[in-house]
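A quick write-up on the structure given underneath.
Here's a slice of the assembly, chains where they normally sit.
Labels A, B and C are assigned to the chains in the order they are written; within every chain, residues are numbered from 1.
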């Protein structure tokens, strides 16, 4: 992928960190299937399937572990 | 998502931390499927399926790892 | 859940820590399906299915990672 989409793991708040974890999870998919149209067609399938949604949430949880550690858990 | 729902990973007790892990797990689903009605319709399916419940518990376990580390395991 | 069931991650021995990990795994299920009767009915299904048992053991392993770290691995 030629575009720059990830320059830092730092975020100001845990919520922004969680949203970065979402981005990382989607990018993980996109590197395997770069065709946006194919991904779009798959959406109705996984977004209405409980097990797919739980699996997606698991990937987010893993990436949030990384982002949270990178931000030292936003401790003050 | 426009609303603010996560301002800190700090909780006073491990149980509150576990409940935050539940929240994080549900939010991970909600970012993928924001339609509350769709999610509501899926509930009878996954909440009565053993494998779905185990998978959900796995996501909670991952998020609890993050929250517990953020709170230094509530050590005194 | 109104009851208090988790006040500390500290345990005296690794075995008690492992048993706490079991408790955490079950609670992860219970937050998603609080109806004890429904859970009871699912038991014959998952407790005699090898893949479900392996998945359950995986959740325990994740929670044991957390509990073990919280107890500094019971090092002396």
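Please note the rule applied: a contact is a pair of C-beta atoms (placed from the backbone, for glycine too) under 8 Å apart; a residue touches a chain by one contact, two chains touch by 3 or more.
Nothing here was measured: the structure is a model prediction, and the numbers come from that model.
Undergrad: If 3 of the identical protein chains are displayed, how many copies are present in the complete complex?
TA: 6
In the analysis below, only the chains that are shown with their structure count from here on.
Undergrad: Centroid of chain A to centroid of chain C, CA atoms only: how many Å?
TA: 27
Undergrad: Chain A to chain B: how many Å between their CA centres?
TA: 15
Undergrad: Could you check chain A for residues that touch two or more other chains and list them?
TA: none
Undergrad: Can you tell me which positions in chain B touch chain A when the two form their complex?
TA: Contacts found on chain B: 1, 4-10, 24-29, 31-33, 38-39, 42, 45-46, 49, 51-52, 55-56, 58-59, 62-63, 65-66, 69-70.
Undergrad: Applying the document's contact rule, which stretches of chain B touch chain C when the two form their complex?
TA: For chain B paired with chain C, touching residues are 13-15, 18-19, 22, 46-51, 53-58, 60-62, 64-65, 68-69, 73-75.
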